[in-house]
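With one protein chain removed, the remaining protein chains of the complex are shown where they sit.
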Amino acid sequence: MRIRLEKRREPSRLMQALSPIGAVAATMIVGAIIFQAIGYDGPDAVKDIFFTPVLASYKWQDVAAKAAPLILIALGLTLGNQAKVWNIGAEGQYILGALGGAGAAILTQDMQGWWIVPLMIVCGMAAGALWAAPVAWLRNRFGVNEILSSLMLVYVATQLLNYLVTGPWKDPHGQNFPQTAPFTASQRLPAALFGQPFPPGLYIAFALALVFWLVMARTEYGLGVRVVGEAPRAARYAGYRASDAVWSTLLISGAMAGLAGVLEATTQSGQLNLGFPSGYGFTAIIVSFLGRLHPMGIALAGVVLAISYVGGQVAQTTVHVPSATAGIFQAMMLFFILASDVLVRRRLRIEWGAGQTKAARA
Amino acid sequence: MSLTLVIAAFLTIVNLSTPILLAATGELVVEKSGVLNLGVEGMMLSGAIAGFAVTFLCADPELADKLPWLAAAAPWLGVIAAAAAGALSSLLFGFMVLTLGANQVASGLALVIFGTGISSLIGTAFVGVAITPFDSVFPESLAAHPIGRLAFGYSPLVYFAFLMVAAAGWFLNRTRAGLVLRAVGENDLSAHSIGYSVIGVRYLSVMFGGAMAGIAGAYFSMVITPLWAERMTAGRGWIALALVVFSGWRAGRLLGGAYFFGVFMWLELFAKANGFATILPPELVKIFSFLPSQFWASMPYLMAVIVLAVMSARGRGGAEAPACLGKPFIPDA
Partner (left out) sequence: MDGKPRLQLRGVTKRFPGVLANDNVSLVVRPGEIHALLGENGAGKSTLVKMIYGVLHPDSGDILWDGEPTPIDNPRSARKLGIGMVFQHFSLFEALTVLENIALGVDAKIPQNLLEAEIRRVLDLYGLKLDPRRIVSTLSVGERQRIEIVRALLLNPKLLIMDEPTSVLTPQEVEQLFETLRKLSAQGCSILYISHKLHEIIALCETATILRAGRFVAECDPRRETSRSMAELMIGGNLKEISRTPGRAFGAEKFATRALSLPKIGDFGMALKEVSFSVRAGEILGVAGVAGNGQNELMEALSGEVASPDQMILLEGKTIGRLGPTQRRALGLSAVPEERNGHAAVADLTLALNGALTARRRMGFVTGGLLSLSLARAYAGKVISTFTVKALGPHSTAGSLSGGNLQKFIMGREILQEPSAIAVSQPTWGVDAGAAAAIRQALVDLAARGCAILVISQDLDELLELCDSLVVINLGSLSRVMKVGEASIEEIGLLMGGVHGDPQATVEMTEALQHAH
């Protein structure tokens, strides 16, 4: 028997639609087998990770709270991925977004007004974009690989957060805990809106998904971003400058991660502490690929990944899997989606028998 | 500055730079064959837990009674297990990018997430236990000698790292197999058309890189702190990737580069231990104590960015990198 990958003349649209579903399904099956093999109740773990959060309506608020930042960050990353600009430092930009918001909160500590939250959001987005800016500049100016530089800045951002919450921004009334002062009522957003258990971030994320879809599919800029990613020379020939795409995609993805960070701070945590970094910046990379680099797909994939987070916590208490379980399932999803991506462009051909002639041996 | 301080600093720098040297040596060979495996951090974590777990289990007191040789060999078996774990996880990556032709950047990241998860999963059973580190390979009189320590006072893995850098340099530049490996990384289509197995060569080098990263991870859990902690490699795998760029893809330059980063990693510890107060005049200490410890902790990463900028500017956008680095190869039939 021999397995061969044959190139398709046209990428398969069917496979494009099916591959994320297949990847999630494969993750469930393989995950159940692995966890069964190492001594947990595999099927129950899978059930709790992927289905309990959907079936139990009291978990929806948790899912929505996690889906919002994942979708927001992934939308920005996707724009970059289209241009093959690999910003894997979204986690750092996410932290900076929260710091930007917290900085604005400290300045407006004694003030009131509807404008405070918008101000925090603007500061957060600006801080996120600012954190991505050196990555863009270094790539355009010196050709520095953005993968490594953006990632290094995550560690710097973590240290910056650490410094600020243990030093200058430490809550003076916080009994010396490493955390900022809690945000005031004017600095907070409600965790649920319109009588539904969904935070404002989720509505913003879905609205922005539409905007990103419009930009990617229906604008001259969106076409340029894609062409820069697919064929840099063709982009130059078509009058698109790669350096513009590097700048714009990194600043936008930085601002989106910043937005996610500031929304998380003002909606969920209400202050900053050492535990703020959550790994959303990295998980969003999975969301981007699982969503097939399509804004609508990302909205869905963000919800799926959020479910796996919440479900991971459920499974911890019910079937006593360790906290790392959700991460393993998420990594498996990424592996499977990348593997099934291959089938979009290629056809798997399994040949039984040794081929027709001796010469056909390879 | 006293001599003991200098010696202590030197020992620490060597200690801290060894894992990135090990991992970077492996990654250099991988990248020379044209594959970019960003999963170093994940493979290091796999190696870290495998090495720790096997060492711990082999040194189990009950077993040691029955099989004393097993306990004696425990750290070595740990290193072998770490190498195997690193290589095994690299195979996952290899299958993705070599057999399936999947995106190397994304597959590498998946490997990081996977390695982080799987090491935490296994590691839950090993939190809070300790292992006995390596015995010195040299007699105590040399290894503990105040000056002799500089040459003889290290973990055997340090000497192994030196050996592997030299071996990698010799292999890549002086052997025919190394020539083939470079050829594959330089022009995969040509190598294929004159009859070399591009995929085969790349699988072997990816596995070598995985094994080296695994050993690098074991250095954290078995030498630096003989304890298991989640995510204990703390981003050093990424520094190793930067180190390969820093070296301009030359084995000879890995060593200096590793110590360059080692100095900044040492500075973090030194600042934390308030070391500046012991060596600097008071007026200068003021300046240095103005810088928070977090500044020193972020220095290795900031330096990595600066080094990348300098190297990229000099190399005019990666002219030194293997020409096929990161590009998938799929033959037509």
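Think of it as A and B in the order they're written, each chain with its own count starting at 1.
We adopt the following convention: a residue touches a chain if its C-beta (ideal position, glycine included) is under 8 Å from a C-beta of that chain, and two chains touch if they have at least 3 such contacts.
Keep in mind that what you see is a predicted model, and the values were worked out from it rather than measured.
Checked against the hidden chain, the listed residues A:K59, A:R226 or A:R292 yield one contact partner: A:R226.
The omitted chain makes contact with just one of the residues B:T124, B:S190 or B:T225: B:S190.
Looking at B:L67, B:L179 or B:I287, the residue that reaches the missing chain in the full complex is B:L179.
Mapped onto subunit A, the footprint of the missing chain covers residues 6-11, 218-223, 226-227, 230-231, 233-234, 236-239, 347, 356-362.
By the touch definition given at the top, subunit B reaches the unshown chain through residues 176, 179-180, 182-183, 186-187, 189-196, 316, 319, 322-323, 332-333.
The rule is simple: only the chains that are shown with their structure count from here on.
In the complex of the two chains, the subunit A residues touching subunit B come out as 4-5, 7, 38, 86, 88, 134, 138, 141-145, 147-149, 151-156, 159-160, 162-163, 167, 282, 285-286, 289, 322-325, 327-328, 330-332, 334-335, 338-339, 341-342, 346.
Contact residues on subunit B toward subunit A in their complex (touch as defined above): 38, 92, 96, 100-103, 105-107, 109-114, 116-121, 123-124, 230, 235, 238, 241-242, 245, 292, 294-295, 297-298, 301-302, 304-305, 308-309, 312-313, 315-318, 330, 332-333.
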